[in-house]
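The complex is shown incomplete by one protein chain, all other protein chains being positioned as in the whole.
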Amino acid sequence: MSAPKKVVLAYSGGLDTSIILKWLQTEYGCEVVTFTADLGQGEELEPARKKAELLGIAPENIYIEDVREEFVRDFVFPMFRANAVYEGLYLLGTSIARPLISKRLVEIAAETGADAVAHGATGKGNDQVRFELAAYALNPDIKVIAPWREWDLSSRTRLLEFAEQNQIPIAKDKRGEAPFSVDANLLHTSSEGKVLENPADEAPDYVYQRTVNPEDAPNEPEIVEIGFERGDAVSINGEAMSPATILTKLNELGGKHGCGRLDLVEGRFVGMKSRGVYETPGGTLLLEAHRGIESITLDRGAAHLKDELMPKYAELIYNGFWFSPEREMLQALIDKSQEHVTGTVRLKLYKGLARTVARWSDHSLYSEAHVTFEEDAGAYDQKDAAGFIQLNALRLKLLAARDKRLKK
Amino acid sequence: MSAPKKVVLAYSGGLDTSIILKWLQTEYGCEVVTFTADLGQGEELEPARKKAELLGIAPENIYIEDVREEFVRDFVFPMFRANAVYEGLYLLGTSIARPLISKRLVEIAAETGADAVAHGATGKGNDQVRFELAAYALNPDIKVIAPWREWDLSSRTRLLEFAEQNQIPIAKDKRGEAPFSVDANLLHTSSEGKVLENPADEAPDYVYQRTVNPEDAPNEPEIVEIGFERGDAVSINGEAMSPATILTKLNELGGKHGCGRLDLVEGRFVGMKSRGVYETPGGTLLLEAHRGIESITLDRGAAHLKDELMPKYAELIYNGFWFSPEREMLQALIDKSQEHVTGTVRLKLYKGLARTVARWSDHSLYSEAHVTFEEDAGAYDQKDAAGFIQLNALRLKLLAARDKRLKK
Amino acid sequence: MSAPKKVVLAYSGGLDTSIILKWLQTEYGCEVVTFTADLGQGEELEPARKKAELLGIAPENIYIEDVREEFVRDFVFPMFRANAVYEGLYLLGTSIARPLISKRLVEIAAETGADAVAHGATGKGNDQVRFELAAYALNPDIKVIAPWREWDLSSRTRLLEFAEQNQIPIAKDKRGEAPFSVDANLLHTSSEGKVLENPADEAPDYVYQRTVNPEDAPNEPEIVEIGFERGDAVSINGEAMSPATILTKLNELGGKHGCGRLDLVEGRFVGMKSRGVYETPGGTLLLEAHRGIESITLDRGAAHLKDELMPKYAELIYNGFWFSPEREMLQALIDKSQEHVTGTVRLKLYKGLARTVARWSDHSLYSEAHVTFEEDAGAYDQKDAAGFIQLNALRLKLLAARDKRLKK
Partner (left out) sequence: MSAPKKVVLAYSGGLDTSIILKWLQTEYGCEVVTFTADLGQGEELEPARKKAELLGIAPENIYIEDVREEFVRDFVFPMFRANAVYEGLYLLGTSIARPLISKRLVEIAAETGADAVAHGATGKGNDQVRFELAAYALNPDIKVIAPWREWDLSSRTRLLEFAEQNQIPIAKDKRGEAPFSVDANLLHTSSEGKVLENPADEAPDYVYQRTVNPEDAPNEPEIVEIGFERGDAVSINGEAMSPATILTKLNELGGKHGCGRLDLVEGRFVGMKSRGVYETPGGTLLLEAHRGIESITLDRGAAHLKDELMPKYAELIYNGFWFSPEREMLQALIDKSQEHVTGTVRLKLYKGLARTVARWSDHSLYSEAHVTFEEDAGAYDQKDAAGFIQLNALRLKLLAARDKRLKK
């Protein structure tokens, strides 16, 4: 790879990406463009502008954007249509944010004439893969720089030395090492590393940042009704809202009631297992409610096909293949299924639990006439079941007859 | 089908199966053998003996058996090895009990020279299918009688008339109609019908029988440690127990803390949707813990393959294909994966929540050396990630290059 | 089911459906509308008009239509996009024609105010299922009459008696029983029954009707080039043609060279196994060529996903679920994959073989620069493979390390 001339950096404004910024300037002597996105991580973005300026970035090379609506509308919601969970439990909060960041990095590179993009993910994690696969899928000629895999600053001491040598201001609380590492966006907060590294040790309560401990949650349950149209949440308690507003509101509700905590050991794409603590308050409510509305509006054939394909779909997102033909094919299948996933679900939130207690829809396939214990008015002829069973049994009978025959 | 001469009836001792017993005698003039199984439904069995005798069944034709250990060991545990849930949520508590009952019915038929078996399931549900597919798979020549599909007693009034005409004692509380229908065994209690028929109405609290309302559960969390060997639970809090004892104990713990309630609309195999309320306290703990122990002992390739196949496996059990080649093939695959699923999981129970908070095992694949944020001692070379990403990206780059080329 | 008042009958003009026509009139006293479709079965349709008139059908109740283009465009081609084969070998020639017939039956019923449709399939086969599932999926209130399951004419003798009693003319060659039963359309000819009933006996050569015996095929190979656009064949040897024209032409070519014969035992949806002899000359060429063009235009991720889902897709068509949400979802996925499946494939036909020998496309993903044995110009860095392998191996190493550790 020839040396990059101009690099768009995914820049948080924090110490690590500030060091990367300076390192790119000194190591490659290249021009740096910074991209700072508001994905709902709950940090102010303007300080990032100031820090970038301080590090010598020209104003026209500083991109600061609120992408929350795009994030929820084009990434989070399509994923929730699939009821995607990785390894049975993880709601993919980090995974789903990376492709959006890469998409903007590559677009800004095209706008600014940059030939490279850079990110602050380490060489051990999944995020490097997600950033880079997305970037290459969108521009096959882009260069991707991953400083953590290249430089010799991988110890805390060396990093701080480099920062001091380069006049990068170090916040007081960054001098010591954080007891764990955090990633956050509108969908979730994840914590991992350090105090969490032994999966036999319970996660200390201070790790959780976004949800109250269920034991401290209100003693009274709260009811929330989520409205759906074609598979996407469109309203809360009858009030229509934009995608990001809905997720923000659900985060408040879920967080208040201690919903969406997860302590997980997962298999990384790069090969080892890692332990993470995830908080996905709004997403947990959304998944429960989406399953609830599907339960009455989605046909069994459609629902079971979705369920069978979900693990693969989730794995693709986890592994960084959002921008891949197979993810897009699965999305076409999933979206096709959602045409009638319209209606309302009532959830009850209480001490960490979020349970569907009622659901209704004009698009419902539920037919009381067919299922009732009452004498039916001809909707269903119980005698049909005999033939249904006989023909389903036929191949099993032929198998059993063979066994009998061969035993003789 | 020629008329049966001798029938083995799945007999609960209750009003409905007593009526069936009498109806078989009068309709077909055939000899009846009763089979009453203790599956952990929480009812005494000896009254069934007396009622059978009262209805003229000879003592040698009355089979009363405690099959709880067989149920958990040979049916429930193998199913939990697969983390089986139907339509994302249902733990298959009813489905998994039916094949065992059919197995014993067919075996008793062979022992007693009976040519038929009979069950009390209606023509609208899944249970008839499960009973009958299992029976035919075990004996292709057996006759199966399903009175509810045959007789003209399908209204409550006609049933009670028939009972009175035939001197079948009717308990006082059976004169009126129950507000919902119940099935119970060691794994779960399910309720459906009547007051539950409108899925837009919340289930009244009196429907729940086996779990306290989470709001009434203890205010203090409780810790429980479940030990596993080769995928099966073998101990609780360090104390080794038999399969049925473990499930009984987990039911107590889960029930006390309000765990395992589920209010679901599901797609029946016979074609319509139905709404059920399920309580699976012990099973809910077991599933959570099993996923927890797998998370450190099962390789990613194995785990993901299991996850992809689970929906099909669950569907097979739900639909009544326990005794089928494809379920047995999937079981062989699943069991193969469980060789190292050995270790201990710590759960925290609180107000309906059952969450894994710690797990450990001699068979763990988790490697702190590989995952640590600390400078590593050579277990993992971060530079390898660059090549890994490049080759994973290659096909995506070729796709993107095509797009670029064609756009020119 | 209340008695039908007006029935649309799938009418071939042959003896069997003529008897059905009369039986409907006499049994139900209902008005009959006949629908005769040219699906490319190679029979003239006008005789059917005369026979219908002879049996008293009013001219406005006689529908005779050439649906070949619709058949190939909307049914055959979408199916071939999936490379669908049932049980590894069968190209689904009969299965794919049934939904189209049902669609027209139901549409004609709506146009003519009929409340029922009828077909001539027996109670043992798959076709009854395919006809009826399609009809119910398109009109939930339609009645479907399947005389073969209802009447008492199921022996040849009784049928002929009924024909004579009702003045239905019997062609001389229909007096005796045919040595096997045939179904044909533009995609294939299938033969089954009678002389074919023992799968240990070779099919006699006279069974084959549409393809020459490979031993009698030309001694010189023939080259044919098939052009594709977005997954569908659009030209032969450079000449653009309509869908039905293409399939007709491929049938000629394939038939002349003895391609597409298949002798198969298959598992029917209704439970038993049956043996069929199929001739699909054009379809066999089409499948080979479609795989050929996909091989250079379809990404590995897309292709493998298609391959994994194909058996389910084929099973759905075989079982009669063309008009089902899950088939439509899979079709959305498949169609999404075909956007770049454009280009040309050269086949060599010889003595029953149809093999791809060359393929090219502007949409090709094949990159000689990447694959060449020559020293490459930097398209691919072989050193990347080391990292790729290391990280793919990591989980396997961790497994092996566990085994080593536990053995100690």
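Letters A, B and C name the chains as they come in the text, with residue numbers starting at 1 for each one.
Basically, a residue touches a chain if its C-beta (ideal position, glycine included) is under 8 Å from a C-beta of that chain, and two chains touch if they have at least 3 such contacts.
Bear in mind that the values here come from a model prediction, so they are computed numbers and not experimental data.
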Where the missing chain makes contact, among the chains that are shown: A, B, C
Candidate in contact with the missing chain, chosen from B:231, B:267, B:292 or B:311: B:267
Residue of C:81, C:188, C:275 or C:363 in touch with the missing chain, whole complex considered: C:275
Given C:132, C:183 or C:279, the one touching the chain that is not displayed: C:132
Positions on chain C where the hidden chain makes contact: 83, 87-89, 122-124, 128-129, 132-133, 136-140, 146, 148-149, 154-155, 181, 193-194, 197-203, 214-215, 221, 261-268, 270-275, 291, 295-296, 299-300, 303-304, 307-308, 311-312, 315, 320-321, 323-325, 346, 350-353, 355-360, 364-368, 370-373, 375, 380, 382-386, 388-389, 392-393, 396-401, 404
Interface residues of chain A (partner: the chain not displayed): 299-301, 340, 362-365, 367, 370, 380-381, 383-388, 390-392, 394-395, 398-399, 402, 406
Absent-chain interface as seen on chain B, which is shown: 267, 270-273, 299, 301-302, 304-306, 312, 321, 324-326, 328-330, 332-337, 391-395, 398
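Basically, only the chains that are shown with their structure count from here on.
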Far-end chain from chain A, centres as C-alpha averages: C
Centre-of-Cα separation between chain C and chain B, whole angstrom: 40
Residue list for chain A, restricted to those that touch at least two other chains: 267, 270-273, 299, 304, 312, 321, 324-325, 392-393, 398
